[in-house]
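With one protein chain withheld, the remaining protein chains of the complex are depicted in position.
Then we have chain A:
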Amino acid sequence: MEFWIYFATKPLFWLVVTLSVFIVAVRLNRLMQGTPFLHPVLVSMLIIISFLLLTNTSYEVYFGGAQFIHFLLGPAIVALAVPLYDHFSRIAQMWLPLLIVCVTGALTAILSVLAIGYLFDLPDAVLLSLAPKSVTSPIAIGIAEKIGGLPSLAAGLVLITGAMGGVLAPFVFKLIKVDDDVVKGFSLGLAAHGMGTAYAFEFSALAGAFAGLAMGLTGLLTAFLLPLVVSLLGF
């Protein structure tokens, strides 16, 4: 009997908390005219972390419930094949520019964050957790583990990057006069992974498809490139 009581209360409770906090955060964001500064994901993280600290609840206990949401990230990434298939002819047509942009973009993301972090004298473990910041969390977690960063720190930094991508993108696109949804989507997916992709879908389905493509490609490339770059830089 005890097993069932446990099962029915704890995981379910944290599942309900996560869902309701997120719904409130989305409402709040709409109330503020969708400002990316109050990204629903960041607001939810802040509220839930404060709540857990106030109630002295450990992350393990929280994750016991929240893992059911986290689990859906896997099939959601597989699902990106659908918008990719929809726009496959356009992607196949421009595979070479896409590949060039992806390699330069991924290297820019890695090297710029390492250089700036190095200027600030950040410890190696933090630098190595910053390095995969433009890659979707499941990949970033794997990479951070491999190169000696802190996986759960890397996952959180990835999300902050994602929200920043949404804040910066409209400004950058205006600055260099980008009006092509393909370019917008691809840049967002490359620099800001899944959150950038979610943001790109608000421009158009085409932008979303290219963002998803950029996210997948950048993830793959970074998974191969980052361990190399890190050993070349002598960490």
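Heads up, the rule we're going with is that a residue touches a chain if its C-beta (ideal position, glycine included) is under 8 Å from a C-beta of that chain, and two chains touch if they have at least 3 such contacts; residues count from 1.
Convention: contacts and distances are computed from a predicted model.
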Hidden subunit of the complex - UniProt protein name among "DNA polymerase-3 subunit epsilon", "LLM class flavin-dependent oxidoreductase", "Alpha-ketoacid dehydrogenase subunit beta" or "Holin-like protein": "Holin-like protein"
Touching the absent chain when the full complex is considered, from A:Leu28, A:Ile160 or A:Val229: A:Ile160
Among A:Leu28, A:Val172 or A:Val229, residue touching the chain not depicted: A:Val172
Interface with the undisplayed chain - residues on chain A: 18, 22, 39-42, 44-45, 48-49, 52-53, 59, 62-63, 66-67, 69-70, 72-86, 88, 94, 97, 100-101, 104-105, 108-109, 112-113, 116-117, 120-122, 126, 130, 133-134, 137-139, 141-143, 146, 150, 152-153, 155-157, 159-162, 164-165, 168-169, 172-173, 175-176, 178, 180, 182-184, 186-188, 190-192, 194-195, 197-198, 201, 208, 212, 216, 219-220, 223-224, 227
